[in-house]
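Only a single protein chain was left out; the remaining protein chains are all shown in position.
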Amino acid sequence: MAETITIEVARYRPEQEGEPTLQSYEVPFSKDWVVLDALNYIKDHVDGSLSFRWSCRMGVCGSCGMTVNGEPKLTCATFLSHYLPGPIRVEPLQNFPVVRDLIIEMTDFLEKLQSVKPWIVREDDPAPAKGEFLQTPEQLDNYKQFSMCINCMICYAACPVYGLDPQFAGPAAIALAQRYNLDSRDQGEQERMDVLSQHEGIWGCTFVGECTEVCPKNVDPAGAIQQYKLAATKEWFKSFLMPWSKP
Amino acid sequence: MKPSTAYRQYHPKWYRTRVSTLWWSRRWSYLKFMLRELSSVFVAFYVVILLLQLHALRGGPEAYLEFQEWLKDPLLVVLNGISFLFVLFHAVTWFNLTPKAMVVRLRGKRLPNLLVAAPNYAAWLAISGLIVFLLMRQG
Partner (left out) sequence: MANRSNEPLLWALFSGGGVAAAFLIPILLFLYGLAFPLGWLQSPGYERTLELVQHPLVRLGLFLLCFLSLFHWAHRFRFTLYDGLQIKHLNPAINLFCYGGAVTGTVVAAYLLWTLP
């Protein structure tokens, strides 16, 4: 029995339309199909002009984030059966400019990510003399949760503060800054603090908490931001009460 | 973080959406957030009542009696009832937020959120009990 389900896909072709329109497609329904499978079916069998990003199909690459029925989702991990009987509306991630169809422009995110130096910063020679830096399981456990981030930008799409104020550093960038701050091998906390303690950095966050709710990897960016605020506040008081102390 | 914003402006073909003014009404979790933020208004409202109470205390027994009668105004009772619900909402969301901001570790293991929030509730109960005791004690 060939069951089908309707997928309404946002189309935006800048050379022919001023704003996105919805286009409906009928695709076969299978209970083990995810939204990405349906999009690939459309691309392969119905309409080759549909544009979207994807790569790994298994929640690792972070490139297939889209808005499914109004919620930001990884389409490779979002089953059609969850939305029975349909229709399912697929749109590009919110809060980003749309380049074409389901493809968003992510330069802003990449710049923010880079600005927080999400790599191990060392004051001494980067190569340790005796091979590698050692780390205990407890030390690993300190930052492991935040290291699960796959840069899928779903948290940015869910964050109203980022939508309202594109200057805000945003959930994933701050969570990743925290991931390196908590790493026992890292010494770059001060450099990151200088970037993030500005207003656009962490202070714009009003703890809506949606970033944590929607994260497909349970990273908890909202928690990272609160921890960061606490750390920045402690540092502020320290430098205020003891201006002579070098941070 | 500014260059990117400038970069965008030269791509007129990109489609940009604007966040609607009523964005917080679109989703239950956003609405809950907005109600939580608005609880601060009721916090300030209570402080105003407290200041009026202190003012009445300064004015002597009659002024204080007048203040107590004023609090019996049905309009004020309703307003205080609504306020109470909001500050209750504030307290619960605030206590549940603590484990997010503070990571408590015991022997290297991160304590579960519930266990970090629990002392808040215990302290809340104790403080409320103490206030009731102080106010209701005879003599």
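To keep things simple, chains are lettered A and B as they appear, and every chain counts its residues starting from 1.
Note that in this section a residue touches a chain if its C-beta (ideal position, glycine included) is under 8 Å from a C-beta of that chain, and two chains touch if they have at least 3 such contacts.
Bear in mind the structure is a predicted one, so any value in this text is a computation, not a measurement.
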{"item": "Partners of the unshown chain among those that are drawn", "value": "A, B"}
{"item": "Residue touching the undisplayed chain, where the options are A:Thr21, A:Thr136 or A:Thr206", "value": "A:Thr206"}
{"item": "Chain not shown, touching residues in subunit B", "value": "19, 21, 24, 34, 37-38, 40-41, 43-44, 46-51, 53-55, 57-58, 60-61, 64-65, 68, 71-72, 76-77, 80-81, 83-84, 87-88, 90-91, 94-95, 120, 123-124, 127-128, 131-132, 134-136"}
{"item": "Positions on subunit A where the hidden chain makes contact", "value": "160-161, 164-165, 197-199, 203, 206, 229, 232-233, 235-237, 239-240"}
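Rule of thumb we're sticking to: only the chains that are shown with their structure count from here on.
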{"item": "For subunit A paired with subunit B, centre-to-centre distance based on mean C-alpha positions, whole Å", "value": "29"}
{"item": "Touch list for subunit A against partner subunit B, complex", "value": "12, 14, 19-20, 70, 94-95, 97-99, 105, 107-108, 111-112, 115, 138, 141, 160, 163-164, 166-167, 169, 200, 206-210, 213, 220, 222-223, 226-227, 229-230"}
{"item": "Of subunit B, residues touching subunit A in the complex", "value": "1-5, 7-8, 11, 13-17, 19, 23-24, 26-27, 29-30, 33, 37, 97, 100-103, 108-110"}
